[in-house]
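Input: one structure, supplied below.
Omission of a single protein chain aside, the complex is shown with its protein chains in their original locations.
== chain A ==
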Amino acid sequence: MASPSDLREKIRKKRRALQESLAKSKDDVDTQALVTTEMEMSRDRGRTEVEQELSGSQEQQVTTLKQTLKAQRMRRRRKLLSDTTAEATRGEQPMGTELSEVGEPLDSVTKPRSTWHTQRDLPPLPVETPLRRRVAEKLKAARSKAETLLQQEALSEPTSCLQSLRDRETLTRFDVETDPGLLSREAGDLSTAARVKFQDVAHRVRQKAEMETGLPTAEMAYNFFTFNFDPEPQEEPVKHQKKRKSRRRDRAEEEEEEEEEEGDSHREEEEAGAEQEEEQEEGRDEDAPLVGDQGSELFIIDQTAQDFLEVKAVDYVGYHSRVQRESEVLFTPSLRTVPASSKVPENMQPRYMEDEGLYVGERPPMSRVNQNILENRILQQDEGKKWFGDDGRVQALPDPIKQSPTRPPLFSLEGDLDPALQTVYRKALKSKHAGRYIPGAGPGEGHRHCQLDVDVAGLIFSHHPLFSREHVLGARLAQLYDQHLARQSRNLTGLLTDKLNGLRNALRNIKDLHGEQGRSMAMRQRIVEYKEEVKNTRILRNTEQEKDRTLLKSIVKVWKEMKALREFQRFTNTAYKLHLRRELVELQKDEQGFEAEIQTELAELKGEFEDEYQRKMEQYSQQHEEWRTWRRKQARKKKKKAKMRDDGEEEEEEEEEEEQEEEFLGDEPPKPELPEKQDWALAEQQVRERASRWRRRPGEPVLVPEISLSGSITPTEQCPRGEIARREDISKRSLLVKVLYNDKEVSRTDRRTLSSDFRVHFGQIFNLKIVNWPESVRLQVFEVVGSSSSLLAEVFVPLPDTTVLTGSAPFQELEFGSSQRVAFDHEGVGSDVPFSFEVDGSNKLTLLTSGKLSCCISWAVDNNDVPLAPPTSQQPWGVRSGLRQMDAIACIGASGLSDMKKLSKWAAESRLDPNDPSNAMLMQLLTVASSGSMQMPDYFRLEQLQEEFNFVTDEELQRSKRFRLLTLRSQEVAEFRNYKNIPAVEREVSEKVFQDYERRLQEGEVIDTRDHLDAHRALVAKYLQKVQESVVNRFLISKHHFILSDLVQEDEVPSIGVLGLNLFKLAEPKRPLKPQRKERKKVTAQNLSDGDIKVLVNIIRAYDIPIRKPLSSKPAMASKSARSFKEPFAAGQSSQSALQGGDWPLSQSQIRPFVEVSFQRTVCQTTTADGPNPCWNEELELPFSAPNGDYSTSSLQSMKDEVFINIFDEMVFDITEDERERGSSVHTRIERHWLGSVKIPFSTVYLQSRIDGTFKVQSPAVLLGYSKERSLASEGGYDAVRCLSEGSFITLFITIQPQLIPGESVRERFDTQEEERLLQAAEVFQRDAALCFPGRPCITTVIDINGRAVFVTRYIRALSPPQELLDAFPNSPQETMDLVARYVSLIPSLPDSVSFAGICDIWSTCDQFLTLLAGDEEEHAVLLCNYFLFMKKKAWLIIGTAVPEGPTAYVLTYEQGHYLIWDPSKGQYYGQYDTFCPLQTVGCLINADNVWFNLQPYDAPMRMSFDVTRSKLWKPFFSRAFPNPGLSSVQPEEIAYNRPDKAAAAELQDRIEKVLKEKIMEWRPRHPTRWNRYCTSTLRHFLPKLELSGGRDVGEEHRLELHNLLGDYRISGFPLHMAFSELHPLMEMVYSTGVHNVEAPSIEFALAVYVHPYPSSVLSVWVYLASLVRTR
């Protein structure tokens, strides 16, 4: 026994040493203390335990102790079962016993415990001890080993020490728990006994086993223990687990713990051991080898092995511990209800709004538990209480959830997509809440309902189709009787009689008091009023009496009729019976009263008559007086007249005259008649008669009719067949009433059969619970025959006031009627069918179905006598009732409301009671009205507050100059289009900016004749401008349609073919001397600015330029070549002898030409070449700037600038004056002489993008000092061709760099009056044409000046040219044609692209063209063609392209086997094979009948045939398949021409001359300009001749003439000719010749102008310009 204690002591020492060392290393003081406590604890364990036991014994119940003990034991047992601490218990068990033994002498109190131990340990003890000791020794060795290991481990974990100390406390607690368990045995409780018993049983079992085997052998004992040790291998992990669980717990403590628990564990061990022993014994054979010879070393080794290994189980935290741990972190609100006190602020009671009568919204429903959780949670928060309201509940908004689930209605939109306009589904949309519904009467909640009770009592027919005649009479009788009853109840007669008596008494009293006349006016007035009142009342009374009597009479009459009818038809249908009750009266009294009444009435009448007479008499006397005075005047007049007339005239005549005169005067007052006195006797008679008729005679009994339904109705079988049929019909019918509330049927009554008296009783009450406001209640009466029902009538029932309640509401009788036509073949009279009571059928009656429905509508009353009516306050009828009060106003009409005068008038008339509260409103209104302070605004404003919010007024906004400028700029008004900078501040905008613009606006009206020189042209210009504007506006929108290429610049992807070709090109030989033009990139006009664009002019060569002629050469009269016979138009003369230039100061060649190109006043020139056929091959670059810097397409197209290409001859004069210097210095002057020019409009260049070709130079008819060189022999074959035509030619290439994209014309479909079929055909034709030959223009429809599409053949029609032209050359049709062409060419040309800015090509008719005097090539061509047609020529319009115009129109004529091509704008013609014909391609031919499209492979006129009959070459538009429908022409029948106005022409001529002279002087600012008058007059004289000859072939004579006159001068000059349109082109032309540039000091000028008028204001202008230099 000592050894375990020694061991223990040793362990303790060791531990202590260890702890000391640890403590030293850590914290001296702390650990020291701890160590001592531990030491003390271990020493005084027993004592402390006892003390605690003593203290605890009183408190703790034995049972609880037992429980804890049991729990302890169970836990122990569990541990054992899972083989925990097996080793430890085994090791400690003996120690425990030793300790207890050791402890025994220490303290006597521990005895029971020891006894417990001994008692328990007793049975195995004798056998165990030696064995155990042996084992323990082995163990000790192992343990010490393990301990050292553990201690080393513990050393490595210094914190564990501290932890262990803390854990110790729990241990002591544990002691407390366990010790009472031990103590409980002291009391010798039951459980111990039970346990002992159990132990005994176990013991017995064991003993039994022992008995079997005898005494336990060593082996058995060993087995016993090995069994205990059996689960050893698992022991270490558990230990480790424990260690892991509480890592800080070290072995020593464990031991201690075990020490404490050992009692339990020991026992349980044994129990388990006993059980397992049995098992062991059963399976010993198998187990034997396990334990057998391996001996005890086995587990020592095992144990050491276990020390190195550490097997860890899955890291799992038990649920409870997790819950516990989580509970530290998490807060779980309790589910319990929070007391209200904790929710409201302290010292406050929860306040309930509902109790205070305030409205509290419905809270959303919420489960109690959730609410509790929420409240508990909120309360934990800071300021948690702010979430609670005064009532201690969580604050919440009213329930937002609708009571009933709704779903948005679905609409099918059916194509009509605009929601605002679609009305189809509106009805379905009407939601319940949209209508007016009664508040508080919703379907939800227990709110009170509103209930309307509809009581349908029954109905009575006043007429029904099935009425028999007797019924009709009966109904009438009943009706009359009802009337009678009603009258009687009202008793009007009696009332009026009383009133009359009262009035009479009052009148009598007044008379008695004040006498007959009365004192004052007022009194008299009152008397008069009384009398009047009496009279009125009397009359009223009399009529009432009359009515009473008539009614009575008719009742009797109807009754009689009825009786007669009953007699006649011999059966009775109705139960009506009339009794006349007689009330006898006293005859005497009655007579007296009757007479008195008559007397009074008579007296009154008398008085009235008297008054009337008096009044009339007064009136009469007054009128008579007037009349007499008038007569007197007349008489005086008459006398004057009579004096003048004969005296012997008769009075009658006079009177007649007088009458005449009266008529004449017309204002004679009628002669008054004397009022006659009333016939009194007659009046009395009348009164009596009336009285006898209408009043009961004296003594006559008072008749009181009484109708009863007591009569018997004849039974059906006794009736005739018709009546039987009727009655059967009645029995078949039944009636029902439907109740419709707000147009919805809510219920219907039962069917009730029609009774024979045509009364139907329903007596049903319908209770309508209503939600919506009552709007209408209708009752529909249906008549049912068999199964079919028909609507008989409909009755609208007035809605009751809310005060009308069930029970108190009276029944209403509502009349109904139906206009249905019903006819029967039986006795029934039908409805809307005439019938008669008479036998002969006269006196026909037509009655309609009608009747009375008796019903009652009222608001129901519930059990508590609360009316179920809607609240009155919110009744929307409030307004209506207000209106009802104002009904007075309504009677004047709505307009009267605003008209205060009318209202006040009405108020005065109707004598409104001002004190009546119902009139208060009206009276107030009236006072306001009468004071006149009420002023209605006489205007209406939609948004009356808009003005208030405005910053500025409209005027101010309009006035802002800056805004105006900005707007104008953005509108692209011409003046401001390219205004770059606009000032930021208003004051910086000057007024001047708008001056031009405003002037232009004003000028729209006023025509400035200064610029135009001609009134007609000014008008035309204005008209043209207007047309232009309208057209531009028309196409403004379509102009903004961009196509892709306008916006996107995209390089085409080269196809494989192109690539291949390019590859081949690489292999091609390079030909640097033959450069080829490449397509350039096109640039859109938008992103350009000044300086970007250049006009490139490539001047290559010229042919046939006139050469100089020696000044003093002899007139070469003879040299007129013979060729001129052949060619009458040849202008040049062959002056071959001119080559000997001896006259020239310097030896120069015959001509030194150079080309000057001017564009927009920029001038470029080439170098000077030599000879008449120079070759320059030079490229000139001219800058281009668009007007206003606007580079848009439209602006570029409408540019009117022209490129002038002028050919000059450069002459060099030696001006060296000092001959001595001639050797050393050269002093020359260069002069240049204009030879000719070519004009190309910029728009042409722009649209064509390049111009390439040889052009004829427009040279003047006469060029002084020059002559055409005809080098005859030298130039062989080429010359032969060239000489066929006259004039000079120049080869040019003009383009724009970079290339601009010309604007496309509008691709728009225009309005048209053409047939659709024709248009389609035209479209197809054009499309086909474009498909086959894209380059050939084809025109079928064109746009006229109104913007409508017109088929082109309509333009062709023979029109007569002016007669003057036809008469000019009567014998030569050739010359006439020439003249006509010249006339046409004199009409100025104005490209459409200029005037219409590229919008479209507009064709005007010939008369429009002649009126406008401006037009495109087409107009010229059409006119010329029409003229030719008139002249019986075969003529066509050619649509083609020409240089330089581009797409254009020419005229083709057929003359004796050959075709001539006419250029209409130049008036020239070319043969078909003319090389220099400007027409390049021919697209189609047009005449009045057809359009032919060119299908030939070539389109140059030279290489094609013009025979349109060959359909292979020309495709006609109208063919056999589609014949010409006979289109009428748009051209007029004939054109009216004005006579040429010579005077105007002369005036114009002077003005042009003056202006040009001024201009030339202006252009020569540095030099004096002298005018040679003599020369001028000569030239002027010469010009008409030129005009006559058409500018041909007059030069030579003229030159000779000049030479003779001006021999001393060197003259260079030329006549210029052009059609007159405006002054500006003239000036440009003069300027471009450069005559003014000659700067010789002695220069003189001559200028002559001639204007030749042609019909219709066509003017031909000649300007002769010459410069003269004196040679000697």
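Quick note on the criterion: a contact is a pair of C-beta atoms (placed from the backbone, for glycine too) under 8 Å apart; a residue touches a chain by one contact, two chains touch by 3 or more; residues count from 1.
As a convention for this text, contacts and distances are computed from a predicted model.
According to its UniProt record, the chain left out of view corresponds to "B9 domain-containing protein 2" among "Nucleolar GTP-binding protein 1", "B9 domain-containing protein 2", "Prolactin receptor" or "glutathione transferase".
The residue from A:Asp954, A:Glu1050, A:Glu1068 or A:Glu1533 that touches the chain not shown here is A:Asp954.
Considering A:Tyr530, A:Phe571, A:Trp630 or A:Phe963, the position touching the chain not shown turns out to be A:Phe963 (whole complex). Across A:His320, A:Lys639, A:Arg987 or A:Arg1566, the single residue that touches the chain missing here is A:Arg987.
Although one chain is hidden here, its contacts on chain A can still be listed: residues 410-414, 416-422, 425, 429, 946, 949-954, 956-957, 959-960, 963, 966-967, 969-970, 986-987.
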